[in-house]
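All protein chains but one are shown in place.
Right, chain A next:
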Amino acid sequence: MLSFLTARQAGLDDPLRLRRAESTRRVLNLELNHDRDVDRIHSNGVNTIDIEVIEGRYMLSGGADGVIVVYDLENNSGKPQYTCKAVCTVGRSSRYVHRFSVETVQWYPHDTGMFVSSSFDKTMKVWDTETLKPAEVFQFEGNVYCHHMSPIARKHSLIAVGTKDQKVQLCDLKSGSRIQVLQGHRGEVLSVRWSPRYEHILATASTDSRVLVWDVRRASGSLFSLDQHNGDKSKASSEAVNTAHNGRVNGLCFTVDGLYLLTTGTDDRMRLWNSANGKNTLVNYGKVSNESRKGLKITVSRSCSPEFVFVPCGSSVAVYTLHTGELVTMLRGHYNNVDCCQFHPDYQELYSGGKDCNILAWVPVVRPPDVEEEGTAAKGGSQATVNPAFEDAWSSDED
């Protein structure tokens, strides 16, 4: 570690290298910390979590009871012991609350003034965070499983919605209407994701075992369908031709650079695809147990040296290395099935929510203090131990 610091100081190493090494070390050290807690508001399972991209300070969660909660993740108290408090809630008493379970929530990618939630009550609501009232409500014919807004879009403000219907709907935020329909799936659409690299590329996953990649500017169908055998028709039975999985595909996630796409399916497999040509990279993750009937939310780490993917697996979260398929560790702590997880890129923390109504925060283990420091702390020590990051070097006590 010191060698990285001196190399960075002397300019021998790229600054990115130190950052990556330390991020990776922190991700490998994730564990439950009794100092960090998230307020428990939901009375029924937590289905979805989203952390806003701009500051990384506020987190949204949607539950099976229709309640949506906004939490403040930042620790301003100066003490290491901290509970992430709920800033505001759209609770059961609100007039505008969803009637049934909220399946997906997402912050507006450009600021926290707005967020969008979709639910099994066949609506998708665009909320104003200040007043907690919906600015717009989109009605659909079937349960809405998921929606996603492109995080990089400048030229369009489309929300892709996957419902029980086979058609993927595109709703426009600016005009408030449903402007486009993408036809191609033969089953319910369980997951939709925009590419973080190209603002017009969309990937959708469905119960018909296929994953289709679309360019929304194109009038005719999808660009291509992901094929798990890469065109080798001889590998499996003839029904499995041109399918991404041998069962329902319920999890989709692009890597941060948008070059690869991860999919998980109920055949207990996870596959990594090259998102440019749709080829299966054939990375073997082994058995990734998956019994979810609706979508599963998986997430990838960011700016680490081997990237990691976090998958909810039963009642724990499995951490795999992205490109080699090695199982790094299983994060155990939930009492019931885990439904969603989200990675906080700035602090390398993982938040996961599940049926036990808890949102757990997995925090990198703090380095143990050196032996000399422990000695002086014992001598000096009537003060409560303050995190050295909060101590400043210029104020003096004598004034």
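Basically, contacts are C-beta pairs under 8 Å (C-beta built on N, C-alpha and C of every residue); 3 or more make two chains touch, one makes a residue touch a chain; residues count from 1.
Operating definition for what follows: contacts and distances are computed from a predicted model.
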Record-based protein name (UniProt) of the chain missing from this complex, from "Serine/threonine kinase 19", "Adrenodoxin-like", "Guanine nucleotide binding protein (G protein), beta 5b" or "Zinc finger protein 24": "Serine/threonine kinase 19"
Absent-chain contact - pick from A:Ile152, A:Leu259 or A:Val365: A:Val365
Selected from A:Asp35, A:Glu55, A:Glu74 or A:Asp232 as touching the chain missing from the view: A:Asp232
Touching residues (missing chain, whole complex) on chain A: 1, 21, 24-25, 28-29, 232-238, 240, 246, 282-287, 289, 291, 305-306, 324-326, 328-329, 365, 368
